[in-house]
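Below: the structure, in structure tokens.
Of the protein chains in this complex, one is absent; all others appear in place.
Up next, chain A:
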Amino acid sequence: MVGPGPAPLENANPLIYRRSGERPVTAREEDDELPDAIDDREIFDPAHLIRSINDPEHPLTLEELNVVEQVRVKVNDAESTVSVEFTPTIPHCSMATLIGLSIKVKLLRSLPERFKLDVHITPGTHASEHAVNKQLADKERVAAALENSHLLEVVNQCLSARS
């Protein structure tokens, strides 16, 4: 049934989840005077962030694959920390590092510099969880990975708006 596509998919009929709607704009947000704190939803939200990142191998977003969920995003605006847990679709997903890297890069580009980022795999959902987490936490390795133009290309593709 799988046709002569580019390569056979690791998971051809994945479970998909409904996309949550756009965050409605409240009157408070339109008021010029009141400040709005950065919250979990904002980190998760579409233009604003990781929800709309594309999966490297499916034409679906990470939200639709339930790789990221709003409950697994923790933000503390006052202390300037962000923590994101992501869940690979299958325990042996070879794309886990790449997905983590995409999330990390997206956040680096989109958050004020004061924030300290922590991106890791939801505990117990991936075979080589520890190794991937270590790679993602290592600043120098992340920087080095982004020097690699092939890797950067794949990451940028994940971050490009869906055509």
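The rule we apply is simple: a contact is a pair of C-beta atoms (placed from the backbone, for glycine too) under 8 Å apart; a residue touches a chain by one contact, two chains touch by 3 or more; residues count from 1.
As a working rule, contacts and distances are computed from a predicted model.
J.: The complex has one chain missing from view, so what does its UniProt entry call it, picking from "TP methylase domain-containing protein", "MMS19 nucleotide excision repair protein", "FAD-dependent oxidoreductase domain-containing protein 2" or "Ubiquinone biosynthesis O-methyltransferase, mitochondrial"?
T.: Spelling it out: the chain absent from the display is recorded in UniProt as "MMS19 nucleotide excision repair protein".
J.: List every residue of chain A that touches the chain not included in the displayed model.
T.: These residues of chain A touch the chain that is not shown: 1-5, 13-18, 25, 29-30, 32, 35-36, 38, 42, 45, 47-49, 59-60, 106, 109-114, 149-150, 152-157, 159-160.
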